[in-house]
Structures are given as structure tokens and as C-alpha cells.
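The structure's right below; bear with me while I get my questions together.
Shown here: the complex without one of its protein chains, the others still in place.
The block that comes next holds chain A.
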């Protein structure tokens, strides 16, 4: 559907571009004490798992946040196993390295994160949910119009697991680089978008299947084809806890700001939630999130135009 959304954007842009006007400004912001940030997204992929502990920065500080050293970080499961994360080479990074080919955790188990910083203890809980496989990836062609040239976009195929209430984060790597713009966060609740409408056990709906395409602009402002012959992509489905789905939904709302007429329909600015808590409720504030994901992935290289399976 992205290609259709694209058309609609072009449509409204024709009107909007005539009158709307946007510029960067440099307002002065209230100052605030830094708060602790815990970025703990652990997966069962067979590779070192990293939990980052940093502090928030003034909004316009465009430097890497400084890591918090000297914390003790561990994750325990409901069976009593403890996974200790040790301080890595980069300050603020805490790493657990798998032994043998066994990744972190087991689907269905519950996990508790414990972080101790400067004598304060922070806890967070998550359950590792199941994930369906990425069955295949195909390529489609959108024929060019007077506004853009031919576009090649990819579609992945997969089927949601049956019980109602699965939540997934679909991450895409193009030529090894993660598509990590706020507009590229792709979430699924069962086979569709949101909780409350039961659409479970089906193939993912088209907008989700085609959410793996980067829409970048060339230097002249023209739209670039998401994929060209020679490109490779890797699609990864990460299972989410219910709370993590809500967290990412709000991250999307708060960070994906396309501007223009879209601002008419933006929701109020608010802090995104956190599932990390200070054991001492009146202690220091903390933000960030802990999720334990099962991951399934699949990749494909776009070798030649003969691989195009559908033309629009």
C-alpha cells in the first residue's frame, strides 16, 4: 500500500506545496536534569546481546550520549536462571555473549531485568513471545508516471500465529543497513495494525507486507526506487510484549512527524511510556524499555528485473 499512500501524498502535496511553508527554528528550551535511560532489547539471535545505559541530554545536544559505567546488569527468568551482562568495550554497554549456538532465552518464559546504578535498583519485566517465519520475499514494479520513474519495491510473506494478541516489530536491513528512520518503524498486531480489531492467524495485510521499503529522495528531490538490481534485503520479525507494542506505537506517534498538512492531525506531544521502574518509587526517574524478542528472518538479493512478480 505504500505505493498508494505515496500517490495520495503526491496528491495532497500538489495543493499543500502551493501554500504551506516550513522552516527550522531554534527555540530556547527549559533545562532539565538528565534522567537514566535503559535501552534493553534482548533477542534470541545467536549473537552478543547488548543493553545500553545512558542519560538523557538537552534536546539540541547533537552528540552521542555518554554511557553510564559501573552499573550491574542482569536478567533472570522464571526458572531461576540468571544471565549476567558485563561491561563492554564501549562505556555504558553491557553485553551477554551466547555460549555455543544457543541464543538468549526460550519462547514462553518470563524475564526480569535488574539494573543497579549508584546504589539504586531498577527492574523491568517481559515475556518472550513466539514469532512466525518470514516465508519469502518478492519484488514488484510500480510503473512510473509523470511524477516519478519506475519503482521496484519488495513484499515479504508471512502468516500471523493463531492466538489473538500477537505483536511484532518488522525490521528491515537494506544492503546490511537497518532502516531506522522513525517513519520506517513497522508494527503489526496480529496480522493487521492495532489491538481491538481481531484479525488473527491470517497472512499479514498488504501495508505490512510492503512496509519494508525505504522511500528516499535523490539529491534533486526526486523519489528513488526502494530497491534496484543488485540490492539485498533482510527482513526480521521480532516478537513484542503487549507493553512493548504500546511503547513502539507511541514512539511512532511522537517521532514520525512528516510535517506539512500532517500537522493538522498530529496528537499532543507526550512522553512515551516505560516499563522500567525504580524499586524506590521516590528515587531517581528512569526511561527506556525492556523487551525480550524471538526473531525470525529471511533475506533475498534483487538479482535481475526478471524477478519482478507483479506489476502495478
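In this text, contacts are C-beta pairs under 8 Å (C-beta built on N, C-alpha and C of every residue); 3 or more make two chains touch, one makes a residue touch a chain; residues count from 1.
Everything that follows uses one rule, which is that contacts and distances are computed from a predicted model.
Participant: Out of "Phosphate ABC transporter ATP-binding protein", "tRNA 2-thiouridine synthesizing protein E", "TonB-dependent receptor" or "YeeE/YedE family protein", what name does the UniProt record list for the absent chain?
Facilitator: The chain we cannot see is recorded in UniProt as "TonB-dependent receptor".
Participant: Which residue among A:79, A:219 or A:269 touches the omitted chain?
Facilitator: A:269
Participant: Which residue from A:47, A:136, A:255 or A:280 sits in contact with the chain not drawn here?
Facilitator: A:255
Participant: Tell me, which residues in chain A touch the chain that this view leaves out?
Facilitator: 1, 4, 7-8, 11, 19-27, 29-35, 37, 39, 41, 54-65, 145-146, 177-182, 185, 191-192, 194-199, 202-207, 209, 214, 216, 246, 249-251, 253-255, 257, 259-261, 263-273, 285, 287-289, 312
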